[in-house]
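Reviewing the structure listed below.
Every protein chain but one is kept in place in this view of the complex.
In order of appearance the chains are A and B, and numbering begins at 1 in each one.
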């Protein structure tokens, strides 16, 4: 019933749409924006844009689950039902190709594409593109930095103004008997890490952007893959990630880093407001906080620029929305650099727009803003493939726990597994 | 469903009257037409009253499982609806030749066996305490025991997870004197330790149920037999073994079967605590992950059907091999 109703409505909009859009009388246009959980920033922006739209549309938000894989489930399930109740979506970038290939995304208008391409950092644009077309609009962009305890770096004799390598921080941590903050748990964060290591070593997990499962080219069984495996297994075997490594996530890393045995940590910038908040409520000493430094993501091969992880949120419009035009107008409003800057300051999620990093409020709240921008420009997206879930789960299955990784065989094993699963010959 | 045939075959004397008279209805009806008319009216009323419940039960289970059987014959992913193809039994072939499935089956069976065994022991203890408790204590004990029964499984899973978690938990610091436990122990990193916590929370939450079933069984043990045994100089253990257990065997069997079937479907605890990592994936989670998580409707349906078949097999074994008599479980009299 709902489906036919929706279909009729879409048809109605299609026929009357051209005539109606000149009128601008959009009192009834209620847009629903499915958002990932944050600190209330997206809801605030929705309210702001509703006001600015001056009656053209009103945006209400609906919350998605915390885990990005669950967010994808929710969206895909609704979209597969051709559900017209979704207008705007906050999409975790790795799922963009899947949604695009399935025909769930309304095409981004040319003008908005041009604006986005002009204002956004390269790393974010890469994640929003599928088969050379911008199919979503970057909203905020996340990237990992190397966070370090200055005292530890000094004791190891590292010059942190210059790029450092994974081997250097591994040696420093081992010699001083400390723990590295890395995401060794069997979760998306592990894929993020593996991908960045492989890309930093000049390789790729998947090459090309094939649409069909049987054409996907898995290329992790390479020198770069072996190098990534070597680094991971060394950290795992030598217990450098601490006892929590097999289950560690971004939040757990922060506790390790703040603790007595903290040394280096690769993590997203949320750690900065989290640490300054901890100082305020007294759970972290000012001394430790003052010891914290940051730098670009470590290199795998000395002298070869690293490819830091890129995350964030892109905005897409549902192909089944009855208000595609208003939805894109809303996206233009939401992704306005000034709003992105404010969102960064209030919610800790970095902007995708280059100019937003220059905002004085941003510079004050995030002294590392320029490094973040640099990191985002250099960043590498996770494999762009409609079968991303298969790829990430397959990697997590073969590359976890870290102490079981064998540089000789793990890349090959994961390649075989991925091939079998993509061909439907194996379960995941 | 095999469950429907079982108790008929082993129907106990207590369950016999109602069913046999129902079965004899046709044989006797021709002889007494007047009674037959009343019988027919009674039958009609019976179905008018019981029919809605019956239909609803079938509608919410039989229909979906048939649908699952049908969808399991397709290669069908929700995000690629155009690629849907008929593959026959291929999904089953893939699953049954995959180590992931058998591993999940092994973990599920292990959890089932261990939790039921432990629950039976603890449950007996709790039932004995409640059975013998003074009137003054009875209310308090029952209330306490019903708390785990009534609590939401997800809440129980979180409570146990937070207690054992390396960063937030207190267990490591409280029990670091126990060999093998230190502040560095990451319970959710290795299969054995992760399973211990998962099973502990499952046992904690469901033992009250088993103990109540056993309590009902205890009430059926004739008190004078127990007294007589004591007078004859039997030790408490002998009384337990020779008098109590044999007299409540039926109750024990039913309790074990029900808990076993329940434990075989374990999902919530594993989902909350490990999401199946560290080798803790159970069948229900595998089915969920495949159909809802990866949106592989065809493959997921096939796993669901296999899970359903497993439950039937367990039931069948219980009824045929262990001769569990489900008649009392219907509340039959």
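A few comments on the model shown:
We adopt the following convention: a residue touches a chain if its C-beta (ideal position, glycine included) is under 8 Å from a C-beta of that chain, and two chains touch if they have at least 3 such contacts.
As a working rule, contacts and distances are computed from a predicted model.
Entry comment: the absent subunit's protein name, as recorded by UniProt, is "Binding-protein-dependent transport systems inner membrane component", drawn from "Transketolase subunit B", "Binding-protein-dependent transport systems inner membrane component", "PqqA peptide cyclase" or "Gliding-motility protein MglA".
Taking every chain of the complex into account, the chain not shown here touches A, B. Remark: the omitted chain is touched by one listed residue; of A:47, A:81 or A:332 this is A:81. When the whole complex is considered, the residue among B:37, B:65 or B:228 that touches the unshown chain is B:65. Of the listed positions A:274, A:365 or A:420, the one in contact with the omitted chain in the full complex is A:274. Touching the omitted chain from subunit B are residues 1, 3-4, 7-8, 14, 18-19, 21-23, 25-26, 39, 42-50, 52-54, 56-58, 60-61, 63-65, 67-68, 71, 122, 126, 129, 133-134, 137, 139-156, 158-160, 162-163, 167-170, 172-174, 183, 201, 204, 208-209, 212-213, 215-217, 219-220, 250-251, 254-255, 258, 261, 264-265, 267-268, 271, 284, 287-288, 291-292, 297, 300-301, 304-305, 307-308, 311, 315, 326, 328-333. In the full complex, subunit A contacts the hidden chain through residues 1-3, 36-40, 62-63, 65-67, 70, 74, 77-78, 80-81, 83, 249-251, 255, 268, 270, 273-274, 277-278, 281-284, 347-349.
The rule we apply is simple: only the chains that are shown with their structure count from here on.
Annotation: 41 Å between the Cα-based centres of subunit A and subunit B. Residues 69, 73, 76-77, 80, 98-99, 101-102, 104, 185-187, 242-247, 252, 255, 386, 389-390, 393, 400-401, 424-428 of subunit A touch subunit B in their complex. On subunit B, the positions that touch subunit A within their shared complex are 75, 78-81, 90, 94-95, 98, 100-101, 166-167, 184-186, 188-190, 275, 277-278, 286, 289-290, 292-295, 299.
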